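A single protein chain has been omitted from the complex, and every remaining protein chain is retained in its original position.
A and B label the chains in the order they appear, each numbered from 1.
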Amino acid sequence: MSGIAGERRERTKIFPTLVLLAGAAYCLTPVAWVFVAASKAPGELFNSFTFAPGTGLLDNLARLFSHDDGAYGLWALNSLLYAGVGGALSTLVSASAGYALAKFDFRGGRIFFATIIAGLLIPGITLAVPQYLLLSDLQLAGTQWSVLLPSIVSPFGIYLCRVYAAATIPAEMLEAARIDGAGEWRIFRAVVLPLMVPGMVTVFLLQFVGIWNNFLLPYIMLSDTRTFPLTVGLNSLLERGSGAPSLYSLAIVGAALAIVPLTALVLFLQRFWRLDLIAGGVKG
Amino acid sequence: MPNPVAAEPATPPATEGVPSPRRRRRRALAPYLFSAPAMLLYLLFTVIPIGYALVTSFFAQRRVGGGPLGTRSTVFVWFDNYAGVLDDPRLIGGLGRLALYGIIAVPFTLGLALLFALLLDTPGVKLRRFGRTAIFLPYAVPGVVAALMWGFMYLAGTSPFSHVTRSLGWGDIPFLEPGGIYPSLANISIWGGTGFNMLIIYTALRGIPPQLIEAARLDGAGEVQIALRIKVPMVGPALILTSIFGLLGALQLYGEPLMLKPLTNTISTTWAPLMAIYQDAFVLDNLHDAAAASIVLAVGTALVSTAVLATVRIAMKRRLR
């Protein structure tokens, strides 16, 4: 926080502050709206001024959680499962591959890294349809595996881990451990992983949010509402809104509620981010 | 339960300093083992699907057998599907709409991200922590949820903006009409993407040596000059990275138009290229055309990204001279 040290003595710059506040207002308005709208009973939603709070919040919540035998709760759990497990596994897989690519000179390593970089340029979404074809041949489409497994692969995660490992793991330390007679696996667990934790937290968060917010992959893979994550579940509420329009207010309450945990997580973990990883120069 | 960090076996090393041939062999094997899970998954969920799609794209379903409905079988059709895809007005039109959307979304996202990052880095600006948190907040909102919220805020009946303009006697704002749909869609991704990009750029700004900026200040340079002359060129790599991400994000446009579609006639069933691919694959039961279109789109994306990267690299080299 050294950059802000001299701030006190600075004269307040009014115009730039106002611009920043305008940006904040722009970003907060829809969030405020969705919380206000969540408090409206179905009849009020389309009949009262949009920023006037309603009277149906508790009622809406009760209806949301009882809808379709508590489907919403299941969706939230599914989101947590896909993002939590997928993110964690993805982080571990990326860390070990990133370490191998950064610290070993091995045949095929360069080619592998080049393919990973190419993978960065292919939008994940264009892969969704072929992935679906493949997984349906493996009889996996429609199961939770079909969302979980493809989420583990993250070229960006591997790339970041490689950058981080290259910058933070001193070669001498590895050599010393080897001379001490430690096996490669033990070196990885006891020396490398602890050093890489800050970078891994960043990769985990990126992956967690990425999977949590993903829509197309689960939308394509899943057909049973009980396996849906929140994004697909909310879409199904909205899509069925035209047949049973009272679902609109459910979709809004569901959306408001879906924002809360992830926002809390991201804001809380902001301090653990090593965004310098992405921004360029990594200093160990 | 295996815990890779906490579990540290206390057993002493079995051999002394000089590595045995067996150990050396193991060390040669180690990088392969470490990258095996990633390689395997990458092969399984990226390389093989691409190959699979490639094969699928050369086949087609044709009807065989009698009866008014009959059943279908798969036949090899060479490049028929590709010819069909490249000739398909839905896909061509979709690419055009995508380009229009991208031209608005990408520069605005990056421009705003840079602006806010510079403001956060400017002494004398108040409420910086609040501003940073508020602008970053949309990152935690899934794209489809963002589209849902904005959708209701665009819709004349529930829009607070149109409510205001209506009471001023100006009528509704045509958010969802043909003229307004591009800015409206772009706005959703600008809203969602600015914060993350801002943080990346801000992090890069914090990495600039303070002496450099102090020196400029002593020379009498204003904050705007410092920002344009020193800070922006110094965060070049971060800007390149964020623009590539922005571009890739724009090419993946799917959930937002899908969510807005029920609200307006302006968005057709095949408005974005990915919507056309989804329709082929899952609604029209035509996986083969969908595979061909996916391949075309993936190759196109890779070409565009590579082109952007190359241009940037050339421009940077020129500047260095």
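Everything below uses one rule, namely that a residue touches a chain if its C-beta (ideal position, glycine included) is under 8 Å from a C-beta of that chain, and two chains touch if they have at least 3 such contacts.
Note that contacts and distances are computed from a predicted model.
Here one chain is missing from view; checked against "Monovalent cation/H+ antiporter subunit A", "NADH dehydrogenase", "Protein translocase subunit SecD" or "Sugar ABC transporter substrate-binding protein", UniProt names that protein "Sugar ABC transporter substrate-binding protein".
Only one residue from B:Pro178, B:Pro210 or B:Pro233 touches the chain missing from this view: B:Pro178. Touch with the chain that is not drawn comes from one residue among B:Gly96, B:Gly157, B:Gly171 or B:Pro210, which is B:Gly157.
Checked against the full complex, the one of B:Thr74, B:Thr165 or B:Thr269 touching the unshown chain is B:Thr269.
Mapped onto subunit B, contacts with the missing chain fall at residues 1, 3-6, 61-64, 66-72, 152, 155-158, 178, 262-266, 268-270, 279, 282-285.
Where subunit A meets the missing chain, the touching residues are 43, 45-47, 68-69, 77, 80-81, 84-85, 87-89, 91-92, 132, 135-136, 139-145, 148, 193-194, 197-198, 200-201, 204, 220, 223-227, 236, 239-246, 248, 272.
One rule holds for everything that comes next: only the chains that are shown with their structure count from here on.
Per-chain CA centroids place subunit A at a distance of 13 Å from subunit B. Of all the residues in subunit A, the ones that touch subunit B in their complex are 2-4, 6-7, 10-13, 16-17, 19-21, 23-31, 33-34, 37, 45-46, 49-51, 92-94, 96-97, 99-101, 103-104, 106, 108-109, 112, 115-116, 118-119, 121-127, 129-134, 149-150, 152-153, 155, 158, 178-186, 188-190, 193-194, 197, 209, 212-213, 215-216, 220, 230-231, 234-235, 238-239, 241-242, 251-252, 255, 258-259, 262-263, 265-267, 270, 273, 275-276, 278-281. Subunit B makes touch with subunit A in their complex at residues 4-5, 7-9, 13-17, 19, 23, 26-28, 30-35, 37-39, 41-42, 44-50, 52-53, 56, 112, 115-116, 119-128, 130-131, 133-146, 148-150, 152-153, 157-160, 163, 191, 194-195, 199-201, 203-204, 206-207, 210, 223, 235, 237-238, 241, 248, 251-252, 254-255, 258-259, 262, 274, 277-278, 281-282, 287, 290-291, 294, 297-298, 301-302, 305-306.
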